[in-house]
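Just one protein chain is left out here, and the rest sit where they should.
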Amino acid sequence: MNESKGMKNKDTTKEIIVAIFASLLIIVFASAILFSGAIAIPPQPTNRPLASFYLRTTYNWEFKWLWSSSPEVVTSILWDHRGIDTVYETSVFFFAIIGALMLIRSYKGGSKYKAVGMSVIARSITKITLVSIPVIALSIAIHGHLTPGGGFQGGSVFAISTLLAIIALGLGFFMERRWTKHRLLGLRTLGLMIIGFIAISLPIIGFFRGYSGYIMQNQWKPWSPLGFGYVFNLFGIEILYSGSLLFLNLAEFLAVSAGLTLAFIALALPKEDIRKGGGLDD
Amino acid sequence: MINEILWSYIYASVIAIIAITVYGMASRPHITKKLIMLSILSDTACLMAVLIGVHSGTIKPPVFPGISFTNHPQVGTAELDVFSYEAVDPIPQVLVVTAIVIGLAVLLFLSYIAILLYQKYGTLDVRLIELRRERDSV
Partner (left out) sequence: MMIEQVTICTLLLALFMTYAIILTYKTLTETNLVKAIIYSAGQAIAYTLALILLAAPDLVLAYVAVGVGMYTALFLFVVSHTENHEYESLEEALKAMEVDVDERV
């Protein structure tokens, strides 16, 4: 009894020390940000010079040295001006998907799951929305260089429709159609390989022709005269496809939707399969 | 006067949410509760980055309006001047898109590790895990 009372006093003292330390940390951090001039209360009246530079030159048809041929400034900074950051972000996401495989290492799959989900009403409505949600996701990914959206946003909306199918239609819905972990992992790696191929294609072509290109280059520059072009002539109509942005968005959509589907199928398995397949027993 | 009070309240509430979540991560004994607080913390940091880029007056999203696949007029410097005065700063939004993806990846990995931890120790309470490790190592 005496030991438990001593333990309770030690717990309360430790909590008070943690609370005081956390509040001191937050107060120091907040006052450092306030007095350094980064935040102004109320907000500043004009944009900063770097933001004004990006907004002025991304879609400027009179000065084509610095443009990226897309009116959507956020996607063009993500894939053209700061493209290597996005390649690293996609590879960090790949490590999380590999963590999913650690749970189901020796799991063989099988068609012993029946498609038992919720009631008849829920199943009929889910089958209707399973047609419309992937179409919206593909539209968000294809129009990524013209309207807000892009590859990652479309891929996560597709994964939401897969999650809905797992809960309302049962896990047998995917096991009957043979969506094994090898096929989903293969689709994910195919998307990553397309992104890597587009990234290094222009330096290699420039090497054989005597020019100098750089990694993730999109448009023609005066100091490295290679580019992907920006319009495509189809029966007299000109279609704007913004260089490599359209293909990069489609590859990212494929990679993200396959990876997140694999992550949620691995979580939805029953307990005995995870215990036998993952394993701390070997 | 009222404008300054409201903006001070908005910044103070973001900092208060950061303080609540950091305290919650350090003092609650269950691992799932710590994971929930970590997710709220990463989302609040992203919201604070977007708050810095806003300017006063009329704000518009950083997308040039009215362009489609077949209708793309040649836009010059005169129309882009109006666009660059009204649109919001696009650079914090780019960094936040990357930050959301990396936060999701870290949380997926941590929750798989939490499931494996439950299989080994039979509980997810941090104090009971400490007691069981002491008993096993003696």
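Letters A and B mark the chains as written, and numbering starts fresh at 1 in each.
We adopt the following convention: contacts are C-beta pairs under 8 Å (C-beta built on N, C-alpha and C of every residue); 3 or more make two chains touch, one makes a residue touch a chain.
Fair warning: this is a prediction, and the values are worked out from it, not measured in the lab.
Engineer: For the chain left out of this view, which of A:Pro71, A:Gly99 or A:Gly150 touches it?
Structural biologist: Checking the options A:Pro71, A:Gly99 or A:Gly150, the one contacting the hidden chain is A:Gly150.
Engineer: Residue by residue, what part of subunit B touches the chain that was omitted?
Structural biologist: So the residues of subunit B touching the missing chain come out as 1-3, 6-7, 9-10, 13-14, 16-17, 20-21, 23-24, 28-30, 32-33, 35-37, 39-40, 43, 46-47, 50-51, 54, 59-63, 88, 93, 96-97, 100, 104, 107-108, 111, 114-115, 118, 123-125, 127-128, 131-132, 134-135.
Engineer: On subunit A, what residues meet the omitted chain?
Structural biologist: 3-4, 7-8, 11, 74-75, 140, 148-150, 152-153, 156-157, 159-160, 163, 260, 264, 267-268, 271, 274
Throughout what follows, only the chains that are shown with their structure count from here on.
Engineer: List the centre-to-centre spacing of subunit A and subunit B in whole Å, with centres computed as mean CA coordinates.
Structural biologist: Computed from C-alpha means, the inter-chain centre distance equals 15 Å.
Engineer: In their complex, what parts of subunit B are in touch with subunit A?
Structural biologist: 3-4, 7-8, 11, 15, 18-19, 22-23, 26-27, 52-57, 61-64, 67-70, 72, 74-77, 80-81, 83-85, 87, 89-91, 93-94, 97-98, 101-102, 104-106, 108-109, 112-113, 115-116, 119-120
Engineer: Residues of subunit A touching subunit B in their complex?
Structural biologist: Spelled out, the residues of subunit A in touch with subunit B are 15, 18-19, 22-23, 25-26, 30, 38-39, 41-48, 50-52, 54-56, 59-63, 71-74, 77-78, 82, 85-86, 89, 92-93, 95-97, 99-100, 102-103, 146-148, 152, 231, 237-240, 263, 274-275, 278, 280.
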